[in-house]
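The next block holds one structure in the form of structure tokens; read it before the comments.
One chain of protein is taken out of this complex; the other chains stay put.
Letters A, B and C mark the chains in the order given here, with residues in each chain numbered from 1 onward.
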Amino acid sequence: MKSHRQILEMSGGVPTVTSFKPERIKLDFPIFTRTVHGKPLIYLDSAATTQKPQVVLDTIEKYYSYQNANVHRGLHTLAEEATAAYEATRTKVAEFIGGVKPEEVIFTRNATEAINIVAQSWGEANVRHGDRIVITQMEHHANLVPWLMLSRKTGAKLKYIKITGDGLLDLSDIDEIIDSRTKIVALTQMSNVLGTINPVEEIIEIAHKKGAMVLIDGAQSVPHLPVDIKALHADFLAFSAHKMLGPTGIGILYGKQEFLEKMEPVTYGGEMISDVRFESVRWNTLPWKFEAGTPHIAGAAAFGAALQYLQNLGMDNIRRHELELTAYALERLAALDFIKVFGPTDPEKRGGAIAFADNDIHPHDLATFLDTLGIAVRAGHHCAQPLTKLLGVSSTTRASIYIYNTTDDIDHLADGLNEARKYFRYV
Amino acid sequence: MKSHRQILEMSGGVPTVTSFKPERIKLDFPIFTRTVHGKPLIYLDSAATTQKPQVVLDTIEKYYSYQNANVHRGLHTLAEEATAAYEATRTKVAEFIGGVKPEEVIFTRNATEAINIVAQSWGEANVRHGDRIVITQMEHHANLVPWLMLSRKTGAKLKYIKITGDGLLDLSDIDEIIDSRTKIVALTQMSNVLGTINPVEEIIEIAHKKGAMVLIDGAQSVPHLPVDIKALHADFLAFSAHKMLGPTGIGILYGKQEFLEKMEPVTYGGEMISDVRFESVRWNTLPWKFEAGTPHIAGAAAFGAALQYLQNLGMDNIRRHELELTAYALERLAALDFIKVFGPTDPEKRGGAIAFADNDIHPHDLATFLDTLGIAVRAGHHCAQPLTKLLGVSSTTRASIYIYNTTDDIDHLADGLNEARKYFRYV
Amino acid sequence: MSDDLNNLYRDILMEHYKFPRGRKKLEHADIHNEGQNPSCGDELEMELQLDGDKIKDIYVSCVGCAVSVASGSMLADTIKGKTLAEVKKIAAVIRGMLKGEDVPDNIDLGDLESLRGVKKFPVRIKCALLSWTTLIDALAAREQGAEIRTSTTE
Partner (left out) sequence: MSDDLNNLYRDILMEHYKFPRGRKKLEHADIHNEGQNPSCGDELEMELQLDGDKIKDIYVSCVGCAVSVASGSMLADTIKGKTLAEVKKIAAVIRGMLKGEDVPDNIDLGDLESLRGVKKFPVRIKCALLSWTTLIDALAAREQGAEIRTSTTE
């Protein structure tokens, strides 16, 4: 770590972006000093979880070393500082997603829990037999199973927006799918398999016209695109800190105040209560109503540092970098005639999660092989089994990029794919 | 931090206990190098959350710097290492609480969520109108509100085991309270206000005879006492890592396999699923069935280090230390005629969470005053409002100890209480 | 003791705490409200008797810490005899001051000046606010002809 830090200091601390230099950014991430099977780590699994910059680790260390206490209700200095750190990140998140109110920002464990809260609390109170719930065929299990279960419990019908052969949403019959019986439309802004960026603005408009609410699964979009949830008029947004440089164990549910206020909490305990007697209880106000028990205080503090790091880089710059790198990767992969890439071919329409298949080598064998070259990719259904089946395969290999990835990383991947053909004797 | 580390190394690294030296233990906790209002920190708020030893911070740093990846399903080296770290702690927890099966150990956000899972999943499937749910008058909101809500939803009756003037459970009419209609008894093994250690073994036996399940809220007991949940035959146990040297954002639900297997999950998403199609879903096996979405991997890894630290000290030694220190504190406080202590006077019957009241100074003013002396205590209802009302006060001041507290800390507290009388001119 | 602490527990505040004003129950009340700081356990009862648009008499009873009791006592002292409009203005100024805003030059705070010390103790601000929030809510409810049950500062 020492020499890493020294390099960092020599190169001037926090990144300022005039030109976006992933090689420079890599230096902020201690994990890139490690090797895998004797090779430098090439991390292409950021859609699963991202690596963490030193400043995030330092914030955790600082939190536990100097401020650690339980939040709220505490009158001593540590408790005050811990509460301030926790609530400061709430405010930062509110800004980050377009300037919403801090009380509209609820800390959860992850995106999955955020979506579950809406499906359970809002869903069970508002969705009835004969209603419709609309999702898409490209949803992650986190934005599929909660709605499947809600439809089972309520008798509402679960409808899917289909996808085209190109991996885009098929909006040709959208007016039939989202109809006046539709209570909520829940969809991902960016697919974690196809990379597809969905036209959420358009869908939100259609849904709202039909009187339906919209939940955006932002697990893949918020880390990679500038997302202004206020401009989008989405009713709910869910995402996870660990996919955007932040720590594990903390996620966000954003909801419009008017809806959150009417919703019942789903977990009961300390913090979320205003008054309890032996026979009655009154909930606390927003946002604490939804935050039962001791929260992940250190996680919130560190997530604040991650957001600051991203803001210093600038979400526009991040998108531009990823667009370029995705274009480059698609080009390199297209040149390999034994590789089939899924999802949109136009880099403007997608992010940098790229699922592909080798004509002969099974994704698991490929991932194991690439790992011995130090290249981390993921193989499997990426928690989107129905989509995977739809693609006509049982699993895919996925390479996914982030701010620290370089064209060099992509070159290594392409070389690795070629080598795999040789190793498994398909050439 | 440097000099702290140096001292640590000079004194020989990890503590080995022949005699229990809290002064030595303090050196392992970086927070004790900080001052509060210019005074050395005297932390007497461990019942709210404990401080963290350097080894826990190092484990977090190491996790994010060398192993960070999403768990399960990952074929690359990092994913394998992250999964190993995550699952190793599950095994360690299983050992720590008396040698249960790892698949009976579920990672949650905190004790609160653990209790909620049982109340929602087991409760809603098994509790009916006319049934009884039994808790005690000394429960934390986390072990009260979920049952209050379950009783509302199901029409079951919520009954309370009363407490005596001494702060002990009143078992005189226990056979009437726990009757054949009782479906579950949920009680804390140690009160976070009165410090009372409850005779859970006896109550579990009575409950089981009547055919009722038992959930133990171990949030205060597991950190402070040797707890052998297998010997106790408890059906469920809930506790939080952050109250036992571990990080925030991670807790444990233990449940007997036969019950967990029949229970439906309450949160849906990735990891907890074995197979999903567009219209159907099959849950994963235990323990993952209850762990939806990306878990708090770093938290689990670091909790493992915390458990190891506690095991090195020995839970018997910890109990002995706290018994001595509690006895000392009770003695010192008894000598102050303006202070009334709540809870059992016999230190054998209690842990080191000591709530008290000054005859004249309000708990908040007292806590603010003590804070300026560097002494962190908590004032309020400690998330046990019904109990606080029962004690005839609107709030109390609570000092609570852990492995790093010394008789010196207690002396400072006693002196501070005397000084407060002078400052607020009651002497 | 620390300057901040002395600034919080000024003599004048402690004097109001130990001898709070407005503790005499009214024969008849035009406005009634209760306040609560659930996380502290502080509870407050307030009654106002009007004479036209003037506060003729006030009853404030607070079970709580020095800051909340003293703040309620000063409130009683201050608003007695004032018009509703004046009272609303003062309440707004005090609320602003506690939240860190500047106090307009033309406002004489009197004893209320001593609440300034609270600012340095963020968690105690809600103690000082309790009586003022209870008052403001009660007046707002009256204007709108709404019923009111309990105010809280959280």
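We take it that a contact is a pair of C-beta atoms (placed from the backbone, for glycine too) under 8 Å apart; a residue touches a chain by one contact, two chains touch by 3 or more.
Small disclaimer: the values here were computed from a predicted structure and weren't measured.
Although it is left out of the displayed model, the omitted chain contacts the following shown chains in the full complex: A, B.
Touch with the chain that is not drawn comes from one residue among A:N126, A:T372 or A:N418, which is A:T372.
Set against the missing chain, the residues B:T285, B:N359 or B:T407 yield one that touches it, B:T285.
Among A:P30, A:G195, A:G218 or A:G380, the one in contact with the hidden chain is A:G380. Within the entire complex, the positions of chain A that touch the omitted partner chain are 37-38, 362-365, 368-369, 372, 379-381, 385, 388, 393-395, 423-425. Chain B meets the missing chain through residues 72-75, 79-80, 83-84, 273-275, 282, 284-285.
In this text, only the chains that are shown with their structure count from here on.
For chain B, the chain with the farthest CA centroid is C.
Per-chain CA centroids place chain B at a distance of 38 Å from chain C.
Inter-chain spacing, taken between the CA centroids of chain A and chain B, is 31 Å. The multi-chain contact residues of chain B, meaning those touching 2 or more other chains, are 37, 364, 368, 379-380, 385.
Contact with two or more other chains is made by residues 38-39, 124 of chain C.
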